[in-house]
Structures are given as structure tokens and as C-alpha cells.
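Here you go, one structure.
A single protein chain has been omitted from the complex, and every remaining protein chain is retained in its original position.
Right after this comes chain A.
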């Protein structure tokens, strides 16, 4: 009996229940995911002791008008020796992966190099073993390794006896001395939770004591001494960093404006992500507001349809408190369904969020369902249930109850007035139009950026960066580079092979100043050493002369510049002589190539200079390979095997298709596009559910009225037309009002210089047309359905 009543109630108010469950499941999923991200990125405590007094110290240089991180380890070591006001300062850097040859799969593992005091500065304790101490001091070259919790679990299955065991990373063996706790994070580097720590002086290529070049990956982690003021300490550290730079990297100190920054660790960790998190919070709030308007409307309708129940209960002695309690219980049970569904979908979406957002937001590796989220879910459930019950009870007073009790005919009970219901629908639409306009702008902005052409050929091109670091002899490296190039050239389905000093997508930017014959600096440029085939493989349009085989061997080679650099010359640059900061010889410009654009990373779009070069025997070298359509693509393990067969000391630094490289740099934009697209899709769904639910309620409540009209001879078409026309009026008013508001907001935003952005009118109108079509359908379907019912049944209100 209980079940039949329950089923009957569910069926009778199915539009109501469907609207509530659908709207809330969608909204709460987004809200819970965003709350989880906020909790992880902004609220969750760092896994380091006394993390409030933990600071990151790093060097900056002004490059192309932007601050780029960069200093070197010698500077940091000098600062450490001389600085006062600091309790302690540790140091770390990371720039490459090592192969864990211990395992048959030979996985790439991110490797971090830390000073012997780093873990003491971080105030952390190992899960197993110990951390670095004086035994791993700089200069000792102690082959110790500390596994991150993730690496321990992933590669060693959480082996409790791992301490003291020997592991092979690339060509060297290390002894595992400890395991860190889980969920570590470092500024701009989330991989630390899956990495392996080695002593500072144990990198294969980078000597922290001797290096004189700028590196962006060296950072200090410090704590202030008791009673020290951050401002004064920061000023002193900046001075010391600049002084150290003059000694340790004098050429760079002359070229760039060097600076340093001290910021709280948590702030450095969050970086730019705070802005993105706020965008997410704004989006989720907007969606929640829409959902609440949506559900508030539906709840008003529901409340009106329950007046009879309340009136009868009231007549038979129900107190207001009892009715409220009863309603609250019903709503809490009802809302627990979408809340549970949303929690389920939230857990499912974590993996998706991690895969699309891990490079955009820090600490996403530790994204998980926490007690905070569950409590938040319960609070949301209770809050919305209270709101629903309040809406339901606030709609009734004694007069409306009496009126409901005394209505003598069927279908003529208290109803939501047409004006109120139309206003509510109008409000929903208004809000949706505003959301759609905003999200369509973001969507189009991010999509346009993502889909911007690169102006080079990326199809069927693969980039292979080979690591020759273990080969000390330069001539041997040169020979190997040539041999590897020939090896791949001889492969089936490989059409062409070219070499360069760097990959096309500037993951490593080789920037330096360019001077004219009078030794005046023209610009900072990205210098790439390439062979004679490189530009044609990328289909870069060339004006002037291409490189020849002879050019590549010349001591005074000609150079080709990009159009961006050419634009900085007065008149034609062809024939003019230029000199790079790192090369003493003057070189003649013989050609200009078209620019390369980097969708999603316009900061990469800098002036470029191409210098002809053959294999130079560098510690890394990049091959660009063009393959045929039949080629299945290169696999990391296969290429690794081929390389180690040529020489077992070789390793892969990077292997990827050029298309993947470009996709990788535009992932922020794609993340934004997915967010905006998701938000607009969900808002569209919600407005459809909301309007369909509301219209459905309205026409159902007017079945009696429609039945009378049908009985009096009105035909279906005419009634449908009249009902749609009645709805169309408030919808059109809302639509126009919302559009006017959006137009005003867009116009106003364009007067703010830093907000200047393109307006995508066509796409916006298309979005609004789509919304109109869906809204029309959402109105049409329930009306048409009710009008199909037998007028006699409608009159009997069956």
C-alpha cells in the first residue's frame, strides 16, 4: 500500500521529480567537483610542517616585457652562504625524467634533485627510512635515492623492505634510503608526488656548483628566522641574488634585468591557478543560482498544487510546525537522490578533471572524495530541503487554505496565477540568455585560440630528442648523431629526416639578444640551429635563399630570420649582417620565413633566427622525421630499443608527434573551452528542464480549464496556438531584456582596456537561436501532450 501510494505520487508529479533530480544532479555534480578542486587547491593543508612559515625563493629575469623565472644554482648557493634573517634555505631543481631500468617496462620517472637540508626545511618525516643528511651534502656525490610515495606504490608495489635496495636510474645505481609521504606538491611541478629524489649533485648533465647558465628550474625553499620581517628579508635577498648573478652569470646580468622573489610556499604553489579557481567558483555559483531559480519556480508550482493537502491537514488539526517537518522530511529524502547521484558522478569525474586539468591546477593528484565534500553535500541537501519547505509553506495562509477547502468544483483549486508563472518562466529565460552569452564568448574565445592555425605543417611529423649525455666524447656523439639520422632515414615509411638543436615547440627556449653591425641590440630572438631540410619539412614559406649543404659547414654562415624579426628592421633585412650574443661572428641574412604561431601560448610567438648547422655533437639533438600516411607512429619502447641497439648509452629525452606537441601547449585553452562548453550545455539543459517542468505544471493545472474549452468546441490547434502565444509574450520580453543587458555588459566591458576581447556576434546569435528552439520545444511538448487528452477526462480531472 505504501508502495502504491509512493509510485502514484511519483507518477503524478513525475515532471516535478524529474526536474528536481535532473537539475540538481547536474548542478550538484559541478558544485561538488568545483568544491573538491577548491578544497584541494586552496584549502587542504600542505603535507609540510609549519607550512605557513615556508617560502619559495626564486630568481626572475625580465624577458620580452615578461618576468620569466631564471637564476642558477650557484647564485642560490651564494645567497645561502651569506644571507641573514633566514632560519634555513634548501634548494631543489628538476628538469628531466630518468628511466627506471629496474623494471622491465623501463618507465620514465621524474627526477628531483634536492639539497641535503631540503627535507629538514620542509619539516617532513619519511614514511620509511630517512631523508638526505650530511652524507648527501653537495660534493659527496652520494648515490642515494628517496622514493616519493607515488613512485613507491606504482613501481615497487609499496614494498616495505625497499630501504637499502639498489635501483638503476639510466646508467647509474642508487640506494633507496627513504620514502616520502603522499601528495607532495612543489610550485609548477605536480609530478613530485610520483618522482624520485636524488642528491643535488647527482644529475648526469647539470653541475650545480659549476654552472654559469640561466636555468628556470632552480628554486630555494626557506624559513625565516624568528622575529624577521618578510619585507626586509626579501629586499636583502633580492640584493644578494643580483650581486651573486653579477659574479656567477656576468653576461646574463648584463643582458637581462635580474630580480628575485620571495613568496609564501602556498602562494607559489597556487600560482595563476587562483584565478582559474575563482572562474570555476563563479561558474558553479552562476549555475547554482540558475538551478535555484529553476527549482524555486518548480517548487512554487509544486507548493501551489499541494495547497489542498495542506488545507485538509490544517482542517484536521495539523500544526504549522508539523506540516513544515513533514515537508522537510519529504524534501530531504527527495534531495538525497540527486545528492547521492551527484556524489557518485563527482567521484567518476575526478579522473577526467585530473586528466584535463593537472597541468593547469596544482595538487590535483590528491583530488579525492573527502569528509569536507560529504559534509558539504549534506549541508547542501539540508539547505535546499529547508528552502523548498519554506517556499511550500510560505505560499499558504489561512485565507488560501479556506478558499481551497471551499472550492466545490474539480480542477478549480488554488493555482499559481498565470502572471506569476509566466514571470517565473521569463526570469529563467533571462538568466539563461545571460549565461549563454557569457559562456559563448568564453567558449568562442578559447576555441578560436585553440583552433588558431600554426602556419606550419604538423601532419605526419615526429620529433625525437635523443640524450647523448652519457657519451663524453664529442666526436663520438657527432658520429652517433649522424648514424641515428641515417638509421631512421633508412626505415620504411620514413620519408625525410632533418635535425635541429631544439624542438619546434619551444619547451626549451634558447633566447638571446641579436645585435646589428653597429653592435646595437635589435631584439631578443629565439635561435635555432637547423639543417637545410628543416624549414621545408615544416612548409614554412621562404623569401630569399634557402640553406645549402655548404652553408651548414661554413664558419660565417648565412641566416634566415622569421617575419616577426624582419618586421623590426627598417627596410628589407636581406643582406644585412647580424650577430648573436653567443656567437661572435657576424652572419648575413639571406632569407625570411613565415612566422609560426603557437595556439594557446602566444608568448612563444617571438622573433626567430635560423642558423644552418650539421651535427654538432651536443648532449642532446633533435631529429624531425616526416613519415608516410601508412606509418603507424613511433612507440617509445620501440625507438628506445632501436637506439640502445645502436649504442646502449643512448636515451630518449622526448619523442612525440608535432601535432601532439601543439595540442599540449593549447591544453589550458581547451580546458577553458571544455569548462565554458560544459557550463553552457548544462545551463541549456537546466533551462529546458525548468521551462518544460513549469509549462507542464501550468497546463496540467489548467487541464480542467482546457477541458471546458474543448467541450465548448475549441479545437486543439487553436488552443495550442493560444497557449503558446500566451507563453511567447513573457519569453520574448525576457529575451529582449536579457539581450539588452548582455549588450550593455559587453559594451561596457570593451571600455575597460585590460578586458578588451573580440565579440563573436554570429556564434552568440546562433547560440540564442538554439536556445529559442529548445525553449519553444520545451513549451510545445507539454502543451501538445495535455491537449491530446480526452476533454471529458479533462473535465473530470482524471
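As a working rule, a contact is a pair of C-beta atoms (placed from the backbone, for glycine too) under 8 Å apart; a residue touches a chain by one contact, two chains touch by 3 or more; residues count from 1.
In the analysis below, contacts and distances are computed from a predicted model.
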Hidden chain of the complex, named as in its UniProt record, picked from "Gluconate 2-dehydrogenase gamma chain", "ABC transporter ATP-binding protein", "Cytochrome c-type biogenesis protein" or "Heme exporter protein C": "ABC transporter ATP-binding protein"
From A:274, A:315, A:348 or A:553, residue that would touch the chain that is not displayed: A:315
Residue ranges of chain A at the interface with the undisplayed chain: 1, 4-5, 8-9, 12, 308-309, 311-322, 398, 401-402, 405-410, 798
